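Every protein chain of the complex appears in place save one, which is left out.
The block that comes next holds chain A.
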Amino acid sequence: MSPKGRHAAGWWALILPAFLLMTAFYVAPILQVLAISVTEPSPGLGNYERLFTSESVQRVIGTTLRIGVVTTAVALLLGYVLAYRIALAGPRAQRWWLLAVLVPLWISVLVRAFAWVTLLRRQGLVNEGLLAAGVIDQPLSLVWNEFGIIIGMVHYMVPYAVLPMLSAMREIDPRVLAAARGLGASRTGAFLRVFLPLSLPGVIAAGVLVFIFSLGFYITPAILGGGKTLMVAEWIKLQILDLIRWGLGAMMATVLVVAILATLAVFSRLVNLRRLFGAGG
C-alpha cells in the first residue's frame, strides 16, 4: 500500500465507529421499514395499491401537500421580509434581530404548540379580545383545523426560512443596488430587477428546506389539528400504534422518504444544495 493509501485508511478507521453506529441504529431500521411495507400483512405490493384505491390514503396525502405548500409559501413570505430587514440593518442591530429569530428555536415545539392552543381556542386570548372589541359576535374557530396547524407550522418554520435567505442576501454587493439607483431605477425597480433575482437562490433553498420539514411534521399538527385534520406523520403513527397495521404505516413512511428525496433531486439541479446544508461553496 502506498504511504498515501495508508494515510487515507487511517482516516477511515477514525470514522468507523460512527459509521457502524449509524448503520446499526439508523440505516438498518429504515431498511426494515421498507421491507415491512412489502411483506405485511402479506408479501407483495398490496400496500402500495392503496395509494391509488384508498380514498383515505389519498386524502391524507392531499392534506399534507396542501398544508406543506401553504406553510412554505407563508413562511417564505414572512421570512423574506424579515431577512430583508435584517440584511439592511447595521451590524449591531443585525445581532439583535438574529437573536430574536433564533430564540423560538430554543423553545420546545410542544410548549409552542400548547401556547398556540391557549391563544387560539374559543375562550383564548384572541377570540376574547376580538369579542370584547366588538369585532366579532361568535368566537372564530382558529384551532383544531388546518388554519391552526398552518399557524403553528409557519411559526416553527420562519427561522428556517430566514437563515438561507439571509445568507444569500448578505452575499449581494450593496454597491450593485446603489448602481441600479444611480442608473435610473426607483427603489422598487432596484429591488425587483436586481435584489430579488440575486436573492432567488436563497429563496429556493429556503423553500426546499421548509417544504421538506413540513411534510414530516408530527407534534404541531397532532396538537393544533386536534385529531380532526390528519397529516402523514400522524396518520403513520395511527396505523402503527393504534390500528396495528404495520404494512400500511411502513408504506406511507416509504412514500414520505421517496417524496423528500425526489424533492431534493429536483431542486439540486436548481440550487447548490451542498452550500445550503453548510458544506461551503
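The definition used in the following text is that a residue touches a chain if its C-beta (ideal position, glycine included) is under 8 Å from a C-beta of that chain, and two chains touch if they have at least 3 such contacts; residues count from 1.
Basically, contacts and distances are computed from a predicted model.
**Q** The complex has one chain missing from view, so what does its UniProt entry call it, picking from "Carbohydrate ABC transporter membrane protein 1 (CUT1 family)", "Lipoprotein", "Spermidine/putrescine import ATP-binding protein PotA" or "Heme exporter protein D"?
**A** The chain we cannot see is recorded in UniProt as "Spermidine/putrescine import ATP-binding protein PotA".
**Q** Going by the contact rule already stated, which one of A:185, A:219 or A:238 would touch the omitted chain in the full complex?
**A** Going through A:185, A:219 or A:238 one by one, A:185 is the residue touching the chain not shown.
**Q** Among A:175, A:228 or A:269, single out the residue that touches the unshown chain.
**A** A:175
**Q** On chain A, what residues meet the omitted chain?
**A** Its contact residues with the unshown chain are 173, 175-176, 178-186, 189, 193-194, 197-198.
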